[in-house]
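Certain chains of the assembly are absent from this excerpt, and the rest are unmoved.
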Amino acid sequence: MMTKKIAVIGASGYTGAELIRVGIGHPFLNIKHLIANSNAGKTIEEVFPGFQSFNLPRLESINSFDPSSVDLIFCALPHTTSQKLIKKIFGTTKIVDLSADFRLQNPSDYEKWYGNRHLAPEVQAKATYGLTEFYRQEIQSSMLVACTGCNAASGLFPLLPLIEADIIDPENIILDLKVGVSGAGRVAKQSNIFAELSEGCQPYNPVWHRHLAEFDQELNKHSKANVKVTFTPHLLPLNRGILTTIYAEGDPDKVHKTLSLRYQDEPFIHVLPMETIVSTRHVRGSNLVKIAVFPDRKGNRCKIFSTLDNLVKGSSGQAIQNANLMLGLDEKVGLDLVPIFP
Amino acid sequence: MMTKKIAVIGASGYTGAELIRVGIGHPFLNIKHLIANSNAGKTIEEVFPGFQSFNLPRLESINSFDPSSVDLIFCALPHTTSQKLIKKIFGTTKIVDLSADFRLQNPSDYEKWYGNRHLAPEVQAKATYGLTEFYRQEIQSSMLVACTGCNAASGLFPLLPLIEADIIDPENIILDLKVGVSGAGRVAKQSNIFAELSEGCQPYNPVWHRHLAEFDQELNKHSKANVKVTFTPHLLPLNRGILTTIYAEGDPDKVHKTLSLRYQDEPFIHVLPMETIVSTRHVRGSNLVKIAVFPDRKGNRCKIFSTLDNLVKGSSGQAIQNANLMLGLDEKVGLDLVPIFP
């Protein structure tokens, strides 16, 4: 099989680094370009010293980069920035975008949730939502895939099959999410400082978190009812990992059976035996999602736990899975990452 | 005011240590005896080196200890062990018990939740539940106060006033609790090892956690309805702190107003302005409970966050607050602990 040339734009952030880490181990991806405007000219080991010795290209500016020289671009820029760039280069080569910019299919939703007008609605119209296990065919032939947000992915995997099968009450779905701090990015702001995040726990954006927009879009696409989940993210003092605890009204056995059936052939989504404890530690560094179902003591209520590594299946691993499809590769290749513990 | 002589039984565990820490700073408590059978004969700095230089008594065995020589005993033993001891010494002096042994007023509840028959039902009948802000008068004249479990305390403070006022739906109350690892005690078992708990998050006892028994007892004592909450604790990689996220059906403003009114004169329970982010870091080391109310985007649903330090208001601080009442002291004395951050 021929090697595919790729570029990573936004190579000095955490999702960029994770694209590189997984990309290095991928047998058919060849990292030709690492783009990072603010660090252009530096070696990658100056921004991520762990990558010294892996023969990676020097960081370069977007200005000197020709998109058509690669088979696929991973765009790991902050939202808005991503939009501006992709508006310019769309069509020249395949693109997997890790930002929030092309996830919402209705541009007015984007404006509502992100506060500014979408700059490339015509590109948005051609983007595919990157929840691989639900949009495989579309992704295969897409020129632009917008990866699912890490929090949204963690909730959608357990919820979508249940909503489709109509076996939980769409009126009373609660997602209580716990997420490690790498989700906040490599951003120098006071709230990201070690001492502000260690030894404690707190909610953030508890009313209007933007990933609600993704929940609304995807759950309603798969339901006849109007599904509006309740969602509360909490920040934990750890680097990687999301644990989402879902409270839903429905028969726990039916829920477990529906999820087990839906995902029985999926390589990365594992539904555990009924009442198995799951931890973010069980997926760290891997592209896996693990889902556990417990009955509540209240007869018809379930607790569903879903865990993934926000930097892998929640972003960069998912991105590579989508890229594999877009490039005609085996979807799983390069993603047989074993969880690292401790 | 005269100094009161106290003893701490179970002085080599974490709640024991916290009784000592707060007790040292208490102007009217005089720590006369530190009892720890397995470490009897050692100095306290051999088991907690931080207490060197505070002139504390040597650890001794229970056998050599005369309960009537002190004004009050703090009993910080594991459940069952506590029961056996208190059965023997009940009546000789005042006792504050930090274990689960005397919290459940119906002995058959104890048997159901803890798996063994209660050994001292006649003592149980005379015990007072130690949720200070709700049982002040009973505590003042009690010979045995059973402190509220840390998880239960964290949920009962926000819920009890709402249940009493009947302004939330008693059928649909969900408590998603996040707790630091000191709650698991100073117990040498694999699941308590650093590498098993760091860098991750997981639920524990997600169906039948024993603190449900306390929720059932207290909520139903204050409600006409039959209240059965849904409750899921999660373990976090931090030492101290509980954050409980409560999902309830009701009007957020009414909820906030009811809680604010109920606690306006309580020195240790603070209801924050509507929509204020709260963190376990804001109460670390203090006897405070902080409660925040947020509306959900779904009209009639609230998110209520409640945080306390499991070793202070969740156990040892609460115990001293109760002891103050039982000894005729100002309830607040010795408990003006300022949160420590970072």
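Each chain gets a letter, A and B, in the order it is written, and its residues are counted from 1.
In the analysis below, a residue touches a chain if its C-beta (ideal position, glycine included) is under 8 Å from a C-beta of that chain, and two chains touch if they have at least 3 such contacts.
Bear in mind that the values here come from a model prediction, so they are computed numbers and not experimental data.
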>> Beyond the 2 chains sitting in the coordinates, how many copies does the whole assembly comprise in total?
In response: 4
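Note that in this section only the chains that are shown with their structure count from here on.
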>> Based only on mean CA positions, could you tell me how far chain A sits from chain B in angstrom?
In response: 39
> Considering the complex alone, what residue numbers of chain A touch chain B?
Replying inline: 172, 174, 176, 178, 195-196, 198-204, 206-208, 212, 228, 230, 232, 234, 236-241, 243, 245, 247, 275, 277-281, 284, 294-298, 301, 303, 305, 342
